[in-house]
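This is the structure I want to talk about, given as structure tokens.
Excluded from the complex is one protein chain; the other protein chains are retained at their positions.
The chains carry the letters A, B and C, assigned in the order they are written, with residues numbered from 1 in each.
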Amino acid sequence: MNAEILTEILGDRLISAEDQPFSTHIVVTADNLLSVCTELHSNPRTQLDYAGDITARDTGKEIILWYRLESMTIGTTLTINVTVPRDEAVVPSVQAIWPGLNWFERECYDMLGIRFEGHPDVDNPELMRILLPEDWEGFPFRKDYVPVFSGNPLHGPQETN
Amino acid sequence: MVNTATTEQRHTVEVNLGPQHPSTHGVLRLLVELDGEIIVSCRPVIGYLHRGLEKMFEKRSYKQTIPFTDRMDYCASLNGNLAICQAIERLGGLQAPERAQYIRVLLCELNRIASHLVFLATYATDIGATTVFLYAFREREKCLDLMECMTGARLTYNYVRPGGIPQDLPDGFENGLNCFLDDLLKALEENDRLLTGNRIFRGRLEGVGVVSPEMAAAYGASGPVARGSGLNYDVRKTAPYEVYDRLEFDVPVYHTGDCMARYLVRIEEMRQSARIIRQCLKDMPAGEIMCKMPKIFKPPIGQAFSRTESPRGELSFYMVSDGTPNPARVHGRTPSFVHLGMLPAMLPGVKIADVIAILGSLDTVLGEVDR
Amino acid sequence: MTSGILRSRRPIRAAEVGLGISITVAIIAIASAIPHLPWQLLKPLTSFVARYPLLNALANAAMVANFVALQCLGFIWLERKFAGWMQARVGPMHVGWKGLLQTVADAVKLLLKEDIVPTDADKPLFALAPYLVFVPSLLTFMVLPFTSAWVGYDLPLGALFVLSISTTSILGVFAAGWGSNNKYSLLGGVRAIAQLLSYDVPLILVMLSVVMLSGTMSLTGIVTQQEKLWNIAAHPLLMIPAFLIFLICTLAEVNRAPFDLPEAESELVSGFHTEYSGMRFAFFFLAEFANNFFSAGLAVTLFFGGWLGAGLPAAVWFTLKTLCVIFLMMWIRWTLPRLRIDQMMSFCWKVLVPASMALICAAAIAGVSH
Partner (left out) sequence: MNTIQDLFSGFMSFLRGMKITGANLGRDKTTVLYPYEKADVAPRYRGLFVLPFNEANGRLNCTGCTLCIQACPTNVITLTKLGAGKHGGIQDFQMDLGRCMFCNLCVEACPFEAIEMTTQFELASTDRNVCVFPLTSLAQGGAAAAEKNYNTISTALAAEAAEKAAKAAAAGESGGHGAAHAPKEGA
């Protein structure tokens, strides 16, 4: 799988595609993500059957999601970048295609507050939280997140006295 | 899976397996719905060990992130060191000298043996054979002695640096290593007679917690879990890093997909690791162990992705640099996290005793799950 | 270890092995000396006691209870030491000489511990359960013949008595499981009932086959009948399988690995005694070890000729044989993994019960042909 094949398969759903040393990298919009993923999962030329990884980062202007998918049959790696606005971070959930990505989506919600439409727990923020406590407020990986400092449990003697 | 009508009819019992439970190997909570001894549904609750490592990475320089990866997978912390150092090297365009690469591989494999021995020990205890625990730890102790001689620590090695390794092999290391490998192979053979061949042990594991290859792929299983399900997927072979492409070793693959297959994969991997270590000792060239590094390391803007085959599976780091001395974002994809996500699909229909067998066979480390 | 870089390991000294053996022998000696103590000096007292049946019974009961408690102390130490040696450890080392007083220290600790009763527990059941478990195991000692003279009460229906009494301990186990109001305990209790009831069936059948060969239900009678040859040697084809089945069943009856499902610590935390602490917990422990000793003693009585043997005093023979069986049970415990509940049940009903049925038939034929 390389950039040309992907351009051929995806056509205008693709914003850009390039071959990188360890993977093929494409950029799509959030609206197209689900159809692109469905296509790449079922297309015999790509066969992305392996749930890799989802993560995201906040650049301060927008949130960039990073998907990594693999094909066990062909043995290739594909990374997808999706950019969403910070104040309305919504992407379609792909956990129906790769159930293994369920928890990664939950982690992305947990850390960055991205709403995954179609995720079974999407309407229940308590179930959507995975690493942080259910009643946690805010999303720590957002650039505007201000940590609530409740005191260092390992303070030195200067602070105790 | 279960609707309320049937639960009411059946009078199921909800049991919290954990967070404090002898067999969750850490602080994992499994909300299990029981119908007698049989599991109806299961919801893993994690995060009890969450320390926000990824957030901490953002506030620290590249080199300072390394000791924190020790705290992720504490049974095989060297693999975490290696994975993050590879990501940093790729960001900064560094290349470790060949000798350093050999030593890294050698130690990673030694660490894999130590980790699998912990698996063997805890798994046998989960199944009820307490004696194997101590036999496995007896061997692991020697392994840790060697690691201590090499790295200076027994568990949190912090030994790999971007661009190489900080110290060369100590005197007498090869001799000690050879002794250990001889002992290990003997102990493994003994273990085969004591545990692997045991009728009860086989009965407990065979046909329990079956994962099909399709399911393994769809859930992103890696490492021994994937290879026990018949997926021939080993990062050391599919995307070789360091000097793995020069070494000769087999990737054990079993097709039954049950707990026994996962157990056997790990046992066989220890033998293969011993093989790799012997080759490393033989092939290792003399020379530098550290490449030239700038005093303040500032990689160019960009993103890097590294993956290694940790004893638990594919451990990968995604690292973004914004040109400052601190990384802009670090994300670790830890295999235990993925494997725990498989539990809700694997558990319904099995018995309580099987929950322990299945959970143990995934060999999760909660430090890695929660990060 | 030839390499300098690996730490040297602690070699087990011949002295330590010798020590283990000598302490074992000392226990045997003490046990065997008891009947030979100058009891006649106490004759005024004993004759006084003997005049009042109730007092007599009480005195006997006190002796049995003390014996059980004391032998438990010894055997817990032995088990820990053996387990340690098998597991490349050294076992208890610090309290007393070579850890000999470790169990005493633990007993004291248990006595001093806070007695916790869970808030929502069924308090009467919770409080009663340890005694319901302990009393039957104590009662069984009444008919166990240490020697021909030293037997609490030589009941003509000893074998029947043992079976019926030991089965009642199920009640206590379930009371503990239910009364704790803990889901793990409840599961453990349920498992215990299923296990004890099932394994009673082959146990009874195997004992029956011995009884049929011996022609008596009195335990002393069974032993005296073996005077020429021990049962296991007299009918090896019949009695070796019978002994194996008996051993398996007793392992299940006393909840020891590989049948420790009711208290499977890796699954049910601690099963039916999860919530118990202090002295109540000690009673469960005591009952387990008393049962263990009793089962071994019963096996010796049924298959290995009880106190019979040449050269040594009768009680020494009995204790020695019992120790061997106990050691075998320990050995099995520290080797085998735990069975799953369905495997355990199917093993009982599909293998042990048919096998013991066959044994009964064979015993009947053998008995007739005698």
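The rule is short, and it goes like this: a residue touches a chain if its C-beta (ideal position, glycine included) is under 8 Å from a C-beta of that chain, and two chains touch if they have at least 3 such contacts.
Since the structure is predicted, the reported quantities are computational estimates derived from the model, not experimental observations.
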{"item": "Absent-chain contact - pick from B:G152, B:G287, B:P300 or B:G349", "value": "B:G152"}
{"item": "Per the touch definition above, residue among B:Y135, B:Y219 or B:F337 touching the missing chain", "value": "B:Y135"}
{"item": "Residue among B:I46, B:C143 or B:L195 that touches the chain left out of view", "value": "B:L195"}
{"item": "Touch criterion as defined above, residue of B:G52, B:P97, B:P170 or B:P348 at the omitted chain", "value": "B:P170"}
{"item": "Candidates C:S148, C:S277 or C:T335 - the one touching the absent chain", "value": "C:T335"}
{"item": "Touch residues of chain C, complete complex, unshown partner", "value": "5, 7, 9-12, 17, 82, 84-90, 93, 331-332, 334-336, 350-351"}
{"item": "Chain not shown, touching residues in chain B", "value": "60, 63-68, 70-71, 131, 134-135, 137-138, 141, 145, 148-153, 156, 158, 166-167, 170, 190, 193-195, 197-200"}
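Criterion: only the chains that are shown with their structure count from here on.
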{"item": "For chain B paired with chain C, centre-to-centre distance based on mean C-alpha positions, whole Å", "value": "43"}
{"item": "Centre distance in Å when chain A and chain C are each reduced to the mean of their C-alpha atoms", "value": "60"}
{"item": "In the complex, chain B residues that touch chain A", "value": "46-47, 50, 52, 54-55, 214, 217-221, 231, 233, 238-239, 303, 305, 316, 318, 320, 328-329, 331, 333, 337-338, 340-342, 345, 370-371"}
{"item": "Of all residues in chain A, those that touch chain B in their complex", "value": "22-23, 49-53, 55, 57, 59, 66, 68, 72, 75, 77, 79, 98-104, 111, 129-133, 140-141"}
{"item": "Chain C residues within the chain B interface of the complex", "value": "1-7, 86-89, 183-184, 187, 191, 257-258, 260-261, 264-269, 334-343"}
